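For reference, the structure discussed in these notes is given below.
What you see is the complex with one protein chain gone and the rest in place.
Up next, subunit A:
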Amino acid sequence: MPNSSAERNEYDVAVIGAGPAGLAAAAAAADTGVSVALVDSGPRPGGQYWRHRTGDDGTHHHDWAEFTRLRARIREVDHLAEHAVWHIEPGFTVHATGRDPVRARRLVLAPGAHDRQLPFPGWTLPGVYTAGGVQALLKGHGVLAGKRIVVAGTGPFLLAVAAGLLDAGAGVAGVFEAGTPAGFARHPLAVAGALGKLGEGAGYLRVVGRRYRTRTMVIAAHGTGELSGVTVAKVDANWQVVPGTERDVACDALAVGYGFTPQLELPLQLGCATRLDADGSLVATADDRQMSTVEGVFLAGEVCGVGGSALAVTEGLIAGRHAAGVSAGSRLLRRRRAQRRFAGALHQAFPLRRGWLDRVGADTVVCRCEEVRHRAVTAAVDDLGATDPRTVKLLARPGMGLCQGRVCGFATACVVADRLGRTLIEADLRGLAARPVAQPVTLGELAG
(Lines give C-alpha, C1' and ligand atoms only; values in the text may rest on other atoms or scores of the structure.)
Protein backbone atom coordinates (compact mmCIF):
# COMPACT_ATOMS: atom_id res chain seq x y z
CA MET A 1 0.00 0.00 0.00
CA PRO A 2 2.63 2.60 0.90
CA ASN A 3 4.16 2.26 -2.54
CA SER A 4 0.96 2.96 -4.37
CA SER A 5 0.30 5.91 -2.07
CA ALA A 6 3.73 7.22 -2.87
CA GLU A 7 3.18 6.80 -6.58
CA ARG A 8 -0.10 8.66 -6.43
CA ASN A 9 1.09 11.15 -3.81
CA GLU A 10 -2.14 10.38 -1.98
CA TYR A 11 -2.36 9.33 1.64
CA ASP A 12 -4.97 8.76 4.29
CA VAL A 13 -3.01 10.94 6.69
CA ALA A 14 -0.28 13.52 6.15
CA VAL A 15 1.70 14.54 9.22
CA ILE A 16 3.59 17.81 9.01
CA GLY A 17 6.66 17.97 11.21
CA ALA A 18 8.87 15.09 12.41
CA GLY A 19 9.59 16.26 15.95
CA PRO A 20 8.23 14.44 19.02
CA ALA A 21 4.59 15.28 18.22
CA GLY A 22 4.77 14.49 14.51
CA LEU A 23 6.73 11.27 14.96
CA ALA A 24 4.23 10.05 17.55
CA ALA A 25 1.29 11.00 15.32
CA ALA A 26 2.80 9.24 12.30
CA ALA A 27 3.56 6.15 14.37
CA ALA A 28 0.09 6.01 15.95
CA ALA A 29 -1.66 6.50 12.61
CA ALA A 30 0.53 3.95 10.82
CA ASP A 31 -0.13 1.37 13.57
CA THR A 32 -3.80 1.37 12.56
CA GLY A 33 -2.91 0.37 9.00
CA VAL A 34 -3.71 3.59 7.12
CA SER A 35 -1.26 5.14 4.67
CA VAL A 36 0.80 7.93 6.20
CA ALA A 37 3.16 10.58 4.82
CA LEU A 38 5.46 12.40 7.22
CA VAL A 39 6.61 15.68 5.66
CA ASP A 40 9.47 17.53 7.31
CA SER A 41 12.11 20.10 6.41
CA GLY A 42 14.90 18.33 8.28
CA PRO A 43 17.19 15.69 6.81
CA ARG A 44 16.53 13.26 9.68
CA PRO A 45 13.50 12.66 11.91
CA GLY A 46 13.52 14.15 15.40
CA GLY A 47 12.77 17.83 14.91
CA GLN A 48 14.50 20.38 17.14
CA TYR A 49 14.19 18.27 20.25
CA TRP A 50 15.89 15.18 18.88
CA ARG A 51 18.08 16.99 16.40
CA HIS A 52 21.06 14.72 15.82
CA ARG A 53 23.86 13.79 13.49
CA THR A 54 24.26 10.63 11.43
CA GLY A 55 25.58 7.88 13.67
CA ASP A 56 24.54 9.76 16.82
CA ASP A 57 24.20 7.25 19.65
CA GLY A 58 22.00 9.53 21.71
CA THR A 59 24.51 10.04 24.51
CA HIS A 60 23.73 13.73 24.94
CA HIS A 61 20.00 13.47 24.25
CA HIS A 62 17.01 13.22 26.52
CA ASP A 63 14.37 10.55 26.07
CA TRP A 64 16.50 9.04 23.31
CA ALA A 65 14.91 5.65 23.93
CA GLU A 66 11.53 7.21 23.17
CA PHE A 67 12.94 8.56 19.93
CA THR A 68 14.35 5.23 18.79
CA ARG A 69 11.05 3.51 19.68
CA LEU A 70 9.07 6.03 17.62
CA ARG A 71 11.56 5.88 14.77
CA ALA A 72 11.16 2.11 14.66
CA ARG A 73 7.39 2.51 14.46
CA ILE A 74 7.45 4.73 11.38
CA ARG A 75 8.97 2.11 9.05
CA GLU A 76 5.68 1.87 7.15
CA VAL A 77 5.44 5.65 6.92
CA ASP A 78 6.67 7.55 3.87
CA HIS A 79 9.08 10.00 5.45
CA LEU A 80 9.39 12.87 2.99
CA ALA A 81 12.50 14.51 4.41
CA GLU A 82 13.95 17.90 3.45
CA HIS A 83 10.70 19.22 2.06
CA ALA A 84 9.52 22.40 3.75
CA VAL A 85 5.75 22.85 3.64
CA TRP A 86 4.90 26.33 2.39
CA HIS A 87 1.18 26.08 1.80
CA ILE A 88 -1.74 23.73 2.39
CA GLU A 89 -4.94 23.97 0.39
CA PRO A 90 -8.26 22.80 1.84
CA GLY A 91 -9.16 19.25 1.15
CA PHE A 92 -6.04 18.72 1.61
CA THR A 93 -3.17 19.42 -0.74
CA VAL A 94 0.20 19.90 0.91
CA HIS A 95 2.70 22.00 -1.04
CA ALA A 96 6.29 21.47 0.00
CA THR A 97 9.55 22.65 -1.52
CA GLY A 98 11.29 20.34 -3.96
CA ARG A 99 8.48 17.89 -4.71
CA ASP A 100 5.02 17.36 -6.12
CA PRO A 101 2.10 18.22 -3.86
CA VAL A 102 0.94 15.55 -1.41
CA ARG A 103 -2.79 14.91 -1.06
CA ALA A 104 -4.26 13.61 2.15
CA ARG A 105 -7.72 13.02 3.61
CA ARG A 106 -6.62 14.08 7.08
CA LEU A 107 -3.82 16.20 8.41
CA VAL A 108 -1.84 16.26 11.62
CA LEU A 109 -0.03 19.56 12.02
CA ALA A 110 2.99 19.34 14.32
CA PRO A 111 5.15 22.25 13.19
CA GLY A 112 6.64 22.94 16.62
CA ALA A 113 7.89 26.26 17.90
CA HIS A 114 10.86 28.54 17.82
CA ASP A 115 12.60 30.51 20.54
CA ARG A 116 10.73 33.49 21.84
CA GLN A 117 13.03 36.48 21.79
CA LEU A 118 12.81 39.76 23.61
CA PRO A 119 14.91 42.69 22.46
CA PHE A 120 17.42 44.37 24.77
CA PRO A 121 20.35 46.68 24.10
CA GLY A 122 22.97 44.76 22.12
CA TRP A 123 20.87 41.71 21.30
CA THR A 124 21.70 41.89 17.60
CA LEU A 125 25.48 41.59 18.15
CA PRO A 126 27.17 38.58 16.57
CA GLY A 127 27.67 36.11 19.40
CA VAL A 128 24.15 36.56 20.77
CA TYR A 129 22.17 33.40 19.98
CA THR A 130 18.83 32.00 20.91
CA ALA A 131 18.99 29.29 23.55
CA GLY A 132 17.53 26.88 21.03
CA GLY A 133 20.05 27.97 18.42
CA VAL A 134 22.97 27.17 20.72
CA GLN A 135 21.47 23.78 21.48
CA ALA A 136 20.86 23.10 17.78
CA LEU A 137 24.49 23.92 16.98
CA LEU A 138 25.58 21.43 19.58
CA LYS A 139 23.11 18.66 18.78
CA GLY A 140 23.10 19.06 15.02
CA HIS A 141 26.71 19.90 14.35
CA GLY A 142 28.66 19.16 17.53
CA VAL A 143 29.69 22.81 17.63
CA LEU A 144 29.98 24.94 20.76
CA ALA A 145 28.73 28.49 20.24
CA GLY A 146 31.65 29.91 22.23
CA LYS A 147 34.41 29.27 24.71
CA ARG A 148 32.72 31.11 27.54
CA ILE A 149 28.96 31.04 27.26
CA VAL A 150 26.27 32.83 29.23
CA VAL A 151 22.80 31.29 29.27
CA ALA A 152 19.93 33.64 30.13
CA GLY A 153 16.20 34.24 29.91
CA THR A 154 13.46 32.34 31.63
CA GLY A 155 12.12 28.83 31.82
CA PRO A 156 13.38 25.32 32.48
CA PHE A 157 14.79 25.06 28.96
CA LEU A 158 17.73 27.25 30.08
CA LEU A 159 18.80 24.50 32.47
CA ALA A 160 18.63 21.89 29.73
CA VAL A 161 20.74 24.04 27.43
CA ALA A 162 23.30 24.82 30.14
CA ALA A 163 23.54 21.19 31.23
CA GLY A 164 24.05 20.13 27.61
CA LEU A 165 26.82 22.67 27.17
CA LEU A 166 28.58 21.60 30.38
CA ASP A 167 28.19 17.99 29.37
CA ALA A 168 29.94 18.78 26.09
CA GLY A 169 32.80 20.48 27.91
CA ALA A 170 31.84 24.10 27.27
CA GLY A 171 32.73 26.94 29.63
CA VAL A 172 29.49 28.27 31.05
CA ALA A 173 30.01 31.68 32.64
CA GLY A 174 26.60 31.83 34.22
CA VAL A 175 22.97 30.80 33.92
CA PHE A 176 20.63 33.70 34.63
CA GLU A 177 16.96 33.02 35.24
CA ALA A 178 14.78 36.11 35.36
CA GLY A 179 12.02 34.41 37.31
CA THR A 180 11.79 32.73 40.68
CA PRO A 181 11.44 29.02 40.05
CA ALA A 182 11.48 28.36 43.79
CA GLY A 183 7.80 29.04 43.39
CA PHE A 184 7.73 26.23 40.87
CA ALA A 185 9.13 23.71 43.31
CA ARG A 186 6.46 24.73 45.79
CA HIS A 187 3.73 24.23 43.24
CA PRO A 188 1.77 21.15 44.38
CA LEU A 189 1.29 19.86 40.85
CA ALA A 190 4.96 20.14 40.13
CA VAL A 191 5.87 18.39 43.31
CA ALA A 192 3.67 15.54 42.22
CA GLY A 193 6.30 15.15 39.51
CA ALA A 194 4.15 12.55 37.85
CA LEU A 195 6.29 12.48 34.75
CA GLY A 196 9.69 12.50 36.28
CA LYS A 197 10.02 15.91 34.76
CA LEU A 198 10.89 17.53 38.03
CA GLY A 199 13.55 14.91 38.57
CA GLU A 200 15.00 15.89 35.23
CA GLY A 201 15.02 19.54 36.25
CA ALA A 202 16.67 18.73 39.54
CA GLY A 203 19.24 16.69 37.66
CA TYR A 204 20.04 19.65 35.44
CA LEU A 205 20.23 21.88 38.47
CA ARG A 206 22.81 19.60 40.07
CA VAL A 207 24.94 19.78 36.92
CA VAL A 208 24.57 23.54 36.55
CA GLY A 209 24.96 24.07 40.29
CA ARG A 210 26.30 27.35 41.58
CA ARG A 211 26.29 28.94 38.13
CA TYR A 212 22.50 29.26 38.37
CA ARG A 213 21.18 32.66 39.48
CA THR A 214 17.50 33.44 39.73
CA ARG A 215 15.83 36.87 39.56
CA THR A 216 18.75 37.86 37.38
CA MET A 217 18.63 39.14 33.83
CA VAL A 218 21.02 40.06 31.11
CA ILE A 219 20.10 43.72 30.60
CA ALA A 220 22.64 44.54 27.88
CA ALA A 221 25.13 42.85 25.58
CA HIS A 222 28.40 44.61 24.73
CA GLY A 223 31.10 44.36 22.14
CA THR A 224 32.59 46.06 19.14
CA GLY A 225 31.74 43.99 16.10
CA GLU A 226 31.10 40.93 18.23
CA LEU A 227 30.05 40.01 21.73
CA SER A 228 32.62 40.50 24.48
CA GLY A 229 30.41 40.57 27.54
CA VAL A 230 27.03 41.20 29.08
CA THR A 231 25.66 43.28 31.92
CA VAL A 232 23.52 41.31 34.34
CA ALA A 233 21.42 42.67 37.17
CA LYS A 234 19.13 41.47 39.89
CA VAL A 235 15.46 42.11 39.11
CA ASP A 236 12.36 42.28 41.25
CA ALA A 237 9.21 40.24 40.77
CA ASN A 238 8.17 42.53 37.91
CA TRP A 239 11.59 42.27 36.23
CA GLN A 240 12.56 45.79 37.18
CA VAL A 241 16.28 46.17 37.80
CA VAL A 242 17.30 46.46 41.45
CA PRO A 243 19.56 49.56 41.39
CA GLY A 244 23.18 48.93 42.21
CA THR A 245 23.17 45.23 41.37
CA GLU A 246 24.45 45.60 37.81
CA ARG A 247 27.69 43.78 37.01
CA ASP A 248 29.55 42.79 33.88
CA VAL A 249 30.24 39.22 32.88
CA ALA A 250 32.80 38.52 30.17
CA CYS A 251 31.64 36.01 27.54
CA ASP A 252 31.95 35.31 23.83
CA ALA A 253 28.50 33.77 23.42
CA LEU A 254 25.11 34.44 24.92
CA ALA A 255 22.28 31.91 24.66
CA VAL A 256 19.06 33.69 25.47
CA GLY A 257 15.49 32.44 25.46
CA TYR A 258 12.21 33.55 26.97
CA GLY A 259 10.10 30.53 26.17
CA PHE A 260 8.76 29.56 22.78
CA THR A 261 6.55 30.86 20.01
CA PRO A 262 4.48 28.16 18.28
CA GLN A 263 4.49 28.14 14.49
CA LEU A 264 0.96 29.06 13.52
CA GLU A 265 1.31 29.56 9.76
CA LEU A 266 -0.26 26.31 8.66
CA PRO A 267 -3.25 26.29 11.05
CA LEU A 268 -3.97 29.91 10.11
CA GLN A 269 -3.76 29.08 6.39
CA LEU A 270 -6.40 26.42 6.94
CA GLY A 271 -8.63 28.74 8.95
CA CYS A 272 -8.20 27.11 12.37
CA ALA A 273 -9.40 29.09 15.37
CA THR A 274 -6.77 30.32 17.81
CA ARG A 275 -6.54 31.50 21.39
CA LEU A 276 -4.09 33.25 23.68
CA ASP A 277 -2.44 30.67 25.93
CA ALA A 278 -1.33 31.11 29.55
CA ASP A 279 2.26 31.86 28.47
CA GLY A 280 1.11 34.68 26.18
CA SER A 281 1.53 32.63 23.00
CA LEU A 282 -0.94 32.46 20.16
CA VAL A 283 -1.92 28.78 19.84
CA ALA A 284 -4.41 26.86 17.73
CA THR A 285 -7.48 25.51 19.49
CA ALA A 286 -7.73 21.72 19.73
CA ASP A 287 -10.59 19.59 21.02
CA ASP A 288 -10.32 16.37 23.06
CA ARG A 289 -9.40 14.42 19.93
CA GLN A 290 -6.67 16.97 19.14
CA MET A 291 -8.77 18.17 16.22
CA SER A 292 -8.70 21.85 15.33
CA THR A 293 -11.87 23.78 14.55
CA VAL A 294 -11.44 22.67 10.92
CA GLU A 295 -12.78 19.20 10.16
CA GLY A 296 -9.98 16.74 9.47
CA VAL A 297 -7.16 18.99 10.66
CA PHE A 298 -5.53 17.62 13.83
CA LEU A 299 -2.93 19.39 15.96
CA ALA A 300 -0.15 18.08 18.17
CA GLY A 301 2.68 19.58 20.16
CA GLU A 302 3.55 23.23 20.74
CA VAL A 303 1.19 24.45 18.01
CA CYS A 304 -1.73 23.91 20.38
CA GLY A 305 0.10 25.04 23.54
CA VAL A 306 3.74 25.00 24.59
CA GLY A 307 4.18 22.01 26.89
CA GLY A 308 7.41 20.19 26.12
CA SER A 309 8.27 16.95 24.40
CA ALA A 310 6.48 14.48 26.65
CA LEU A 311 3.13 16.22 26.21
CA ALA A 312 3.88 16.60 22.50
CA VAL A 313 4.34 12.83 22.15
CA THR A 314 1.07 12.13 23.98
CA GLU A 315 -0.82 14.65 21.87
CA GLY A 316 0.78 13.18 18.76
CA LEU A 317 -0.33 9.66 19.69
CA ILE A 318 -3.90 10.88 20.27
CA ALA A 319 -3.95 13.01 17.11
CA GLY A 320 -2.50 10.21 14.99
CA ARG A 321 -5.09 7.70 16.12
CA HIS A 322 -8.03 10.05 15.61
CA ALA A 323 -6.70 11.16 12.24
CA ALA A 324 -6.71 7.47 11.30
CA GLY A 325 -10.30 7.20 12.49
CA VAL A 326 -9.55 5.28 15.68
CA SER A 327 -10.22 6.52 19.20
CA ALA A 328 -7.41 7.06 21.66
CA GLY A 329 -7.56 5.04 24.85
CA SER A 330 -8.39 6.55 28.22
CA ARG A 331 -4.83 5.91 29.39
CA LEU A 332 -3.51 8.41 26.83
CA LEU A 333 -6.18 10.95 27.77
CA ARG A 334 -5.25 10.66 31.44
CA ARG A 335 -1.59 11.08 30.64
CA ARG A 336 -2.35 14.16 28.56
CA ARG A 337 -4.37 15.68 31.38
CA ALA A 338 -1.52 15.25 33.84
CA GLN A 339 1.05 16.56 31.39
CA ARG A 340 -1.05 19.60 30.57
CA ARG A 341 -1.40 20.38 34.23
CA PHE A 342 2.35 20.20 34.52
CA ALA A 343 2.76 22.51 31.51
CA GLY A 344 0.28 24.92 33.05
CA ALA A 345 2.25 24.91 36.28
CA LEU A 346 5.41 25.72 34.33
CA HIS A 347 3.70 28.65 32.61
CA GLN A 348 2.66 29.93 36.01
CA ALA A 349 6.13 29.43 37.44
CA PHE A 350 7.94 31.19 34.58
CA PRO A 351 5.73 34.08 33.48
CA LEU A 352 6.96 37.01 31.42
CA ARG A 353 6.90 40.24 33.42
CA ARG A 354 6.61 43.62 31.82
CA GLY A 355 9.85 45.02 33.28
CA TRP A 356 11.76 43.96 30.16
CA LEU A 357 9.89 46.59 28.19
CA ASP A 358 11.47 49.38 30.21
CA ARG A 359 14.95 48.36 29.10
CA VAL A 360 14.13 48.57 25.41
CA GLY A 361 15.56 52.02 24.70
CA ALA A 362 14.47 54.27 21.87
CA ASP A 363 17.59 53.17 20.01
CA THR A 364 17.18 49.43 20.62
CA VAL A 365 16.49 47.40 17.48
CA VAL A 366 13.15 45.61 17.70
CA CYS A 367 13.13 44.05 14.21
CA ARG A 368 16.59 43.02 13.11
CA CYS A 369 15.72 42.09 9.51
CA GLU A 370 14.48 45.59 8.71
CA GLU A 371 16.53 47.32 11.44
CA VAL A 372 13.45 48.90 12.95
CA ARG A 373 14.24 50.60 16.22
CA HIS A 374 11.97 51.01 19.20
CA ARG A 375 11.48 54.71 18.47
CA ALA A 376 10.02 53.92 15.04
CA VAL A 377 7.56 51.47 16.60
CA THR A 378 6.40 53.93 19.24
CA ALA A 379 6.26 56.77 16.70
CA ALA A 380 3.86 54.68 14.61
CA VAL A 381 1.59 54.62 17.65
CA ASP A 382 2.16 58.16 18.97
CA ASP A 383 2.45 60.14 15.73
CA LEU A 384 0.78 58.03 13.08
CA GLY A 385 -2.20 56.82 15.05
CA ALA A 386 -1.65 53.06 14.85
CA THR A 387 -3.90 51.20 17.26
CA ASP A 388 -2.70 47.64 16.72
CA PRO A 389 0.55 45.77 15.89
CA ARG A 390 -0.46 44.98 12.31
CA THR A 391 -0.86 48.67 11.50
CA VAL A 392 2.51 49.36 13.15
CA LYS A 393 4.04 46.67 10.96
CA LEU A 394 2.61 48.28 7.82
CA LEU A 395 3.75 51.76 8.84
CA ALA A 396 7.17 51.10 10.40
CA ARG A 397 8.09 47.70 8.88
CA PRO A 398 8.83 45.52 11.94
CA GLY A 399 8.24 41.94 10.80
CA MET A 400 8.37 42.81 7.10
CA GLY A 401 11.81 41.32 6.44
CA LEU A 402 13.19 37.87 5.80
CA CYS A 403 11.92 36.32 9.03
CA GLN A 404 8.42 37.74 8.44
CA GLY A 405 8.03 38.54 12.13
CA ARG A 406 8.89 35.08 13.41
CA VAL A 407 11.66 36.62 15.53
CA CYS A 408 10.21 40.02 16.40
CA GLY A 409 6.45 39.49 16.11
CA PHE A 410 5.79 38.71 19.76
CA ALA A 411 8.01 41.52 21.06
CA THR A 412 6.54 44.02 18.60
CA ALA A 413 3.03 43.11 19.74
CA CYS A 414 4.06 43.55 23.39
CA VAL A 415 5.70 46.93 22.73
CA VAL A 416 2.66 48.19 20.82
CA ALA A 417 0.10 46.96 23.35
CA ASP A 418 2.14 48.46 26.18
CA ARG A 419 2.42 51.78 24.35
CA LEU A 420 -1.36 51.77 23.93
CA GLY A 421 -1.69 51.18 27.66
CA ARG A 422 -3.34 47.80 27.43
CA THR A 423 -2.49 44.13 27.75
CA LEU A 424 -1.70 41.85 24.86
CA ILE A 425 -4.74 40.34 23.13
CA GLU A 426 -5.15 37.46 20.70
CA ALA A 427 -5.88 39.78 17.76
CA ASP A 428 -2.51 41.50 18.29
CA LEU A 429 -0.63 38.27 17.67
CA ARG A 430 -2.98 36.99 14.98
CA GLY A 431 -2.42 40.17 12.99
CA LEU A 432 1.28 39.34 12.78
CA ALA A 433 1.10 35.55 12.50
CA ALA A 434 -0.88 35.03 9.28
CA ARG A 435 1.52 34.00 6.51
CA PRO A 436 -0.05 32.63 3.34
CA VAL A 437 3.43 31.45 2.38
CA ALA A 438 4.78 29.51 5.36
CA GLN A 439 8.31 29.09 4.00
CA PRO A 440 10.19 31.08 1.40
CA VAL A 441 9.71 29.42 -1.98
CA THR A 442 11.26 30.59 -5.24
CA LEU A 443 8.97 32.17 -7.79
CA GLY A 444 10.21 29.56 -10.27
CA GLU A 445 9.06 26.72 -8.06
CA LEU A 446 5.80 28.50 -7.35
CA ALA A 447 5.14 29.00 -11.05
CA GLY A 448 5.73 25.28 -11.56
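Convention: a residue touches a chain if its C-beta (ideal position, glycine included) is under 8 Å from a C-beta of that chain, and two chains touch if they have at least 3 such contacts; residues count from 1.
In this section, contacts and distances are computed from a predicted model.
Colleague: Could you check which of "Glycine/D-amino acid oxidase-like deaminating enzyme", "ATP synthase subunit b", "Glutamyl-tRNA(Gln) amidotransferase subunit A" or "Xanthine dehydrogenase family protein subunit M" matches the UniProt name for the chain that's left out?
Modeller: UniProt protein name of the non-displayed chain: "Glycine/D-amino acid oxidase-like deaminating enzyme".
Colleague: Quick one: which of A:Ala145, A:Ala328 or A:Ala386 touches the chain that's been left out?
Modeller: Result: among the candidates, A:Ala386 touches the missing chain.
Colleague: Out of A:Gly55, A:Gly169, A:Gly244 or A:Pro436, point to the residue that touches the absent chain in the complete complex.
Modeller: A:Pro436
Colleague: Just one of A:Gly171, A:Gly203, A:Gly223 or A:Gly401 touches the chain that is missing; which is it?
Modeller: Spelled out, the listed residue whose C-beta touches the missing chain is A:Gly401.
Colleague: In the full complex, which residues of subunit A touch the absent chain?
Modeller: 87, 89, 95, 269, 370, 380, 383-388, 390-391, 394-395, 397, 400-402, 404, 435-437, 440-444, 446-448
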